[in-house]
Structure formats: structure tokens, C-alpha cells
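First up is the structure itself, then whatever we jot down about it.
With one protein chain withheld, the remaining protein chains of the complex are depicted in position.
Naming follows writing order (A, B and C), and every chain is counted from residue 1.
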Amino acid sequence: MERDQKSAAARVLIAVLAIIAAALILTPLVWMVLSSFKSSDQVTAYPPSLLFRPTLANYENLARTTSFLAYARNSLIESGGATLLGLLLGIPAAYAASVTRASWPALATLSARMAPGTLFLVPWYLAFRDFNLIGSYTALILTQGVIALPIVIWVLLPVFDAIPRSVLEAAQVDGCGVLRSLWRIGLPLARPGIVIATILSFVFSWNFFLFALVLSDHSTKPLVVAAFNFIGEGSTDWGGLMAAATLITLPPLVLAIAVQRWLVAGLTLGAVKG
Amino acid sequence: MPSRLRLTLAAAGILAMPFTAHAAAFNWQQYKGQTIHVLADNNPVGHMIETNRAAFEKKTGIKVEVDMFTEQQMRQRLVTVEDARSDPVDVFMTLPSREGLQFAKAGWYADLTPLTKDVAPDYDFAGLSPALIAAGTIDGHLTNIPVNIEGPALYYRRDVFQKCGVAVPKTLGDLPAVAQKLRACEPAMTPFVSRGLRDALAYTYSVFFHNMGGQYVVNGKSGLCSSAGLAALSLYGNMMKEYGPPGSVNYTFYQISALYRAGRAAMAFESTNELSNMMQGGARLHDTGITLLPPGPGGSHPTVIDWGLAISTYSKHKGAAWLLIQYLSSPAVQAANQLAGIAAPRADIASQPAVKQWLAGAPVRQEWQNTLAEMAKTGTSEVGYPIAQNPLSRQYFGDAVDKVILGAATPQAACAAADTKLNALIAGHAE
Amino acid sequence: MASISLRGVEKRFGAVEVIPSLDLDIEDHEFVVFVGPSGCGKSTLLRIIAGLEPVSAGELRFAGERANEKSPAQRNVAMVFQDYALYPHMTVYQNMAFGLEMRRMTRAEIDERVRRAARMLEIEPMLGRHPRALSGGQRQRVAMGRAMVRDPSVFLFDEPLSNLDAQLRGQVRTEIKALSQRLRTTMIFVTHDQVEAMTMADRIVVLQRGVIQQVGTPEEVYEQPANRFVAGFIGAPAMNFLPVTQEHGAVRLGNGTALRVDHTRSGPAILGVRPEHFVAAPPGQGLAAELLLVEPLGSDTLVHFMAGEVRCIARVRPETRPQPGQVLHFTVQPDRAHLFDTESGAAMR
Partner (left out) sequence: MSTSLSSRQRGVLALLSVPAVGFTVLMVAFPVAYTLWLSFRATPLGHASHFIGTANYARLLHSADFWNSIRVSLLLYVLSLAMELVCGTALALLLFRMQRMPAILRSILISPFMVPPVVVGMMFLIILDPTIGVANWVLGWFGIAPSAWLASPMGVIPTIALIDTWQWTPFVALIVLGGLQSLPPSVYEAARIDGAPPHRVFWRITLPLLRPTLVTALILRSVDLLRFFDIIYVTTQGGPLNASNTLNIFTFHIGFELFQFGYASALAVTLTALVFGVVLALNQLRRAVAW
């Protein structure tokens, strides 16, 4: 009886905390989305207009004046490519680093994130120019891949670490080589981690504009670089910016929603540990 | 960009047709089939390029691709590309008052002088502001062609001034008193706002400085702390500190326009370029007046600058690039620009019928036009120190201004600290 | 199907020498138990045989063939892990089928083998479940089944009973023993529990610090321990050790008491007496023992007493109903007494 009351109280507490957290997290997002339905002068109006006549003008304007879909496609190709590249190279590396407990490969791949992004601009520009790759998807996927790769590796390291060694050894005894253990045992067991790594690296490369700023050209410009079209002297279009931001945020959000079901907890390891 | 503006521009494009019709002698099609890349700043001038792109492409058969970024992004891309001596940029927008000397020294500007000889008959090169052309000519090379003029102007609320029984200050010295009265009569309103962000305030501060009688370089030394300089520093700092909005130290055009548009400021000292932004939504269209900053002991020296179009030294399509510049700076296109709130660097534009009609549409437009005309006549484009390291000089005195705004130092102390660095900079000791 | 022989096998982890140099022969069809306290190297040895651990030196032969370089799969071993190491994302069926799949067996054959093993282990109803839905005992069976289906030439068990409760442990012990008799496969079983070793093994290998102390049948290691370590490790309660001086046909304890034993020489020694080899003696004879603690076990009763400095345990008949504080007198069965060298601990014969 007492226990029931206690857990009921705990549930209420958790619910209250959840609501507070949600409010703090959501308020700016709501502001962003609401602003995308306002005209620019309404966005910056004071006091803020809570009740306003929503307008679709920002979105219409976006559709009319910006090759939004083309940019979105570019972003998808580049971030998708970079994420794939990151997963392809990162999963085996993380697995190896976890099994051998040697962390230097993981550290090495992080090196690209230790230097300021601006350090890469000129040298990369020179290098990609020599390979005639300026403005190519290849250049953008490769450079964004440098961003995605360490995220994949570092997110997966503890996940692979949590797989009991004996399970991998059992696979070895069952006749699996290193690669096959990774494929048949490591990958399925690390699935929630891989999902998270995918979301994170996708979002990172989706929103990273610096490299694309100099390496993309007209036909390969990603969305986030195009978003700058809304900011500028004499032309800061707050409503348009927020509409663009809302639309830019949507694809990663959709991705996150879509992969949620792979994120179910308690999927696996509980059964074999202890 | 507000859609209304775009429509106006399109209409202007049609209007512009007759001007180009009899220019048959000039071969606009000579670079047909080429593609040129334009690096543009995301401001009304940049948008103007985008707006005129289709008509130009049709006229010349040249394909134009415009990459538009915020000013800093644009510069970041430009410097990467130019530093690599690479050619993906043919035409770029440039702020001669800021980076002219620096870029010229770096050799990034192609010399336009020979190209100006080969123009369509109706181009009227001489009609472009001689002062700006002179300022853009460095070591005998014409570095850019101006496509607009702009400067900080005083936007003020006629209705509030009337209600509070104050007039536009006659001199710079009257400014605090006026602000004081406005504060007393409209306590909810910010009496005065201008730029406070370190790297942005040179534009507005320079007018205070010059009107007070200041000169940035006197006999090879920094003149920041002359008595006129100190007076300017005190006045600007105090206006922002006492009568500016809280947080004014971070203010640049984003906040200033938003504040003024929302009806929360009685006076805003901001670029003429912001006109359409400030008027957006229509709330300010009929209660706003525009004028120059009042003169001070040193007279009236409004800042007037231009955005110019330059051709990259490394461009492989200089001929086609020049056609674009020529087209965009032609009297016909510039007249159309004026209707969109982009002041043309051509004195005789205002007398064109379409422009006249637009100006008559709202009193604020006429005032805006008058202010710009005055700027063009009496203005100076000295924004910060006239040295290659101009951007760094802006940071140094920007720091001093911010210290005063924040009350972190007396004007004397703040100025002295900046002056030491500036003198070293002028002497070329610092890189 | 496979005899195993180890020659000069060494294992070092960095600077730490876990197994100095070891020779061992395991016959085909033999059930061998490695036993020893934790850290004695028994699991390492098992993992070396499995192929999970490369040797630092020496040679390993399976059926006469060098196997050092062979992978676990090539050695055709199957292993049951201490934590069972079931694949958590696979059903019981898939767990058991996995190793066969790796051997490219046909579906039909896999199915047949899995079902046969499941039947044998009585886990057929669980084939569709995931390991997380099984109890500890059931998981243990699945782990065995996974090993069985492979029809391996060597079966390896790494303390597979340590996670089971006592009752289940006894039951599974019997099952494994029965299984070994039915399958007639070479089996190596690692445990730190000497009861498991005694009850299951054809031969026991007693290890300490990576060194084999004795290899022999359960009877041999129990009755003729090669040294004091083996003597003390095998048997519960443990053998009592008393410092003595040997005289002809007798040993003299520190307090002067003389006890008759066989095989004496002369000089100091350690007398080893198992609790059940103390014999009640009439008052005044032998060792006078004032009982400190009495533990009735039902079948017999353990009594604790001090013999000089040494605490001893003797097994007495429960009918005598001894009480703490009471004084009993013991002699030892002369032919069951063990004498060990004071220095080396080696049995004196």
C-alpha cells in the first residue's frame, strides 16, 4: 500500500519533470514554427503577437524564389552519402577498437574534429581543385564524411564494449571469423547504437555549412547554405528564415521518427549479462 | 525579400526596355554561351543582381549563376577562392570603403579601365558618381563599378516628435537634449538607437566622428583622441548608454531595424539600405522621417559608401563579366533599382519620370532620396582608417566605443588604449 | 574422435607468466576435469585448447596433428561458457543452428540435428523463444544444446554450473555425466569445485599457478595426492595438516603425543589426515581433543578441535552425539595417513 503510494508519487514527479523539460525544450521550437507563419515585422513585433493571422506567404515565397527542392536533394545526397560513408568505415573501426581495446584509431579519426573548421577551407579548396572536384558531390560527401565518421565510431565504442566477450567467442567457436562475428553478432546487437549513430551523423553533416560554403557550387549547394539567403543587411527576412529553418529541420526529424522503432530498449544484452 | 518588392522590380524591368532598344550598334551577344559566376552579398544590391539575371541572360546569351551569402560568408568564400588563385568567381560584390585597398594590394581586382572604353552607346560612364569612381581607382586601376550608394541616415518618428513637442536636432550637440525630452514624454520608447556591435559600428560612428571635426589620420598619426575625437566618442557612447536600448552593445542592423519597425525606437541611425526593411508591414511608412545626422562643430560629413561590382583577376570570362557589370550599372537598370529602394550612384536618375512617380508615393521616400542626394554631394567614404588594414582599425576603435557604451572605461582611457594600437597599425608595425 | 596432447605449452600475458610450461595428454573419449583455485590457469588452459587463446610457446596436437594455428572451428571443438554466451538476438533454435549454418550444412540437416538435440535436452518447447525469456537452467541447456548439435570432437565446459542454484547444479552435473557416456566425445570440464571434479571426471587435472600438480582418476588424487596442495584441495572438509617428527612407525606431535602411522622415515614432516581417518580411541590414548565446534551433517558429524596450534576437523559417527567442550581421543588409521615433505610439500612414500 505504502509502496503503491510511493510509486504513484514518483510517477507524478516524473510526469511533472517531463512536462517542464518538454516546455523548456519546445518553447524555442514553437517560437520558430510560429514565426514561420508570420510576416517579418510580426516576428520581431513587441509585445510578441500570440494571436495572429497565420500566413503561408513565407512558404510560398520559399517555394517560388528558392530552388528549395533542389537544395534539399543536394543535402540529402551529401548528408546521406556522408552518413553512409561514416557508417561503412566507422562500424568496422569501432568494432576493432572495442575488441582490441586499442583506442588510437578512434582518436585518429577524431582529429578532424579537433581542428577549427576554417583550417581546412583553403587546403581542401586547393586539393579538391587539383582533382577537379570543386562543386562535386564527391567533395562534399568526403568532407562531410570526416564529420560523420568520428561520431559513428565514438557512439559505437561503448555499445560494442557492452557486448560480452563470451558471446563473440562463442561465435568464434561456432566458426565465425572476425568479419562474420561483426556481421552476424556485433551488428545486430549494436543496432540501437547504430541507429543513434546514424541520426547523429546525419544531423551533423546536414547542418554543417562551412565546408559546403567553399566546396559546393551552384548545383550542389545544400539547404543549410541556402538558408543564409534569408539573412543580410537590408534584407533579413525573419519569417522566411524561420520557414526555411522549419523545413530544414524536418528531414532529420522525420528520419528520427522513422528509426525510433529500432531504438526499443532492453532489446538484447540484458539476457546474457549476469 | 518581400514579395512586393520583387514584383516592383519585375515591373521596372519592363519599363527599362525602351532604353536598351536603340543600342543595336553594340554587340551584346559577343560572349553568347559563356557562363559566369557571381558572388553576391545578401542585401538589396545582391537581390538586384538576381532580379535582373533573367533579362540579362536573354539579352546576351550568357548564363549567370549567382551565389548569395551574408557579408562574412561571402568574404570567406571569396578569400578562399582568390587566395587559391582560382577562377570559380568571375564577378563579386565589394565594399571599397572597407576592403578596397586591401584587395587591390592583394591583386584580386582586375583593372576595369580598358573595359570602360568598350561600352554600349547609352551606358553613360560619366554619369556614374565621379567621387565613387575616383575612390574606386587605386594606383591608376579602376577596381570596381559602383552599383548603389548608401549611408547611415537618421530615421525618426514624426508622430512622436510632434507629440513630445521636439524638433529634429539642429546640431549634434542637441542630440542628448532631444533624446532626454523623448525619454520623458515616451518612457516606453528607446529614444535613440544605432550600431553597437564592434565590427559594425564604424559605419555609423564615423559620421559622429567626422561631424565633430575628427580626422582618422593626421600627419601620419591616429587622430582618434583629438579633442574632436574624444567629443565624438563621449557623445556616441553616451547616446547609446543613456538613451539606447539595453544591450545596444550588440546591436547591428538586425536589431535596429526590428526595434524601429516594432515602434520601439524614436530615432534610429541606420543605413539607407534598411528602408524597405523598416517600412515592412507598413506600420512605419507614414510616421517616419529621414534626414542626415545633424552637423557638428566640424560640419556635416555623412558617410556615403557604395557596393561595387568587381571582376576577379583570375576570371577566365572577363569579357562576359564586364557585360554583366555594364548592364547592371546602366542608367536603365539603375533607374529600376531606385524604385526598389536601391539608391543609384547616378545623379540624374531622380529626374526620370518613373522614379519621380515612385518618390511621390510616400513622403518618406522623397526624404530618403533627398538625404541620399545630400550624402552623395557632401559625403565621405572614409569609414575607419584609410589604410590597407582598415578592417583591423575598425576593431580597435570599435573596442573603444564599446567600452564607453558599457561604462567599462572613460572615453579618455578607452581612446588612449585604442590609439596606441592604431598608431602601431598606421606605422605598419603590426602585420 | 580426438586425443589432445600439449607439449611444453606456455602462456604469458605481457610480463605475467600464467602457464610456465605444461605437458598433458588427453585420451579420446575421455572426460577430463581441470580443477584448481581461481587464478590457477585452468580457464586459460581450456581457452588454449579451444583456440581462443594463442600459446606463447609449445605445441598443441589434436589427434596427433599440430593444431596451434587452427581456429576453434577448424579444431572442431564446442564450448559451453560460464555465462552461456547465448546470442541474445537469436531464438533458441537459431542459437543452436548458428554453428551448423557456419558449416554450410543443409537446412534439413540443421533442422534434424537441432530437433534431436532439443529433444535430448527437453527444450523442444522453447525453440522459438529468445534467451531473455528463459530461466537460468534453461539457458544452460540451450548452451549445451548449441554445443551438442555440432557433433564436435571435443566438448569444452568453462565452469558451466557456477551460475546455477545448488539443486539444479547437482541435477545438471548428473545430466552432463550421462551425456558424456552417451555421446562418447572427448570432454574437458573446468571447475573450481572439487565435488564436481570428483563426481564427473574420468581423470582429474589439478592445477596451481599454471602448473599441473597431479593427473589421475578421482580415486588416485583422493587417495594418493601427489603433494600437500592436491591433498588439501581435493576432499571436503579439507585434509588436516599437522607438523610432526617421524620416528620408527610413528610420528610425534608438537605436544609430545605419538601416533602410529605406516611408511615413516625420520626427521620432520607434515602429517596429513582426512577428517574421516581419525579413529576414536579410548580415553588416555592418542590425541586428546577438546571439541570447539560440532557440526551435525546427518550422515555424520564434524567436530572441530585444536591439535597444538592447528585447528583440526574430524568426522565422527552421528550416534556419538558429541558436545562442545567434551574431550574426545583420536588416533589415525595408520595406512591412511599421509606424510609430506616440510619444504616441498611433496608426498613421502
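Simple rule for what comes next: contacts are C-beta pairs under 8 Å (C-beta built on N, C-alpha and C of every residue); 3 or more make two chains touch, one makes a residue touch a chain.
Computed from a predicted structure; not experimentally measured.
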{"item": "Residue among A:Asn58, A:Thr83 or A:Thr109 that touches the chain left out of view", "value": "A:Thr109"}
{"item": "Residue of A:Asn61, A:Asn74 or A:Thr143 touching the missing chain in the full complex", "value": "A:Thr143"}
{"item": "Candidate in contact with the missing chain, chosen from A:Ala63, A:Leu76, A:Leu89 or A:Leu133", "value": "A:Leu89"}
{"item": "Candidates A:Gly81, A:Gly135, A:Gly175 or A:Pro252 - the one touching the absent chain", "value": "A:Pro252"}
{"item": "Touch list for chain A against the chain that is not drawn", "value": "10, 14, 17-18, 21-22, 24-26, 28-29, 31-32, 43-48, 85, 88-90, 92-93, 95-97, 99-103, 105, 107-120, 122-124, 126-127, 142-143, 145-146, 149-151, 153-155, 157-159, 161-162, 165, 177-179, 182, 192-193, 196, 199-200, 203, 206-207, 209, 224, 227-228, 231, 238, 241-242, 244-245, 248-249, 252-253, 256-257, 260-261, 263-270, 273-274"}
{"item": "Chain B residues that touch the omitted chain in the full complex", "value": "72, 75-76, 79, 82-83, 102-103, 105-108, 190, 196-199, 245-250, 254-255, 258-259, 262, 264, 389, 391-392, 395, 399, 402-403, 406, 408, 431"}
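Methods note: only the chains that are shown with their structure count from here on.
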{"item": "Pairwise touch network: line, ring, star, complete, or other", "value": "line"}
{"item": "Farthest chain relative to chain A (centres taken as mean CA coordinates)", "value": "C"}
{"item": "Chains most often in contact, by C-beta pairs", "value": "A-B"}
{"item": "Geometric centre distance via CA averages, chain C-chain A, whole Å", "value": "54"}
{"item": "Sites on chain C at which at least two other chains make contact", "value": "none"}
{"item": "Shared interface positions of chain A, touching two or more other chains", "value": "none"}
{"item": "Chain A contact footprint on chain C (complex, rising order)", "value": "50-52, 71-73, 77-79, 81-89, 98-99, 102-103, 130-132, 146, 150"}
{"item": "In the complex, chain A residues that touch chain C", "value": "164, 166-167, 169-177, 180, 184-185, 188-189, 267-274"}
{"item": "Touching residues (chain side chain B, partner chain A) in the complex", "value": "1-3, 6, 37, 41-44, 46-47, 65, 67-71, 73, 76-77, 80-81, 83-84, 86, 88, 253-254, 257-259, 261-264, 271, 273-277, 280-281, 283, 341"}
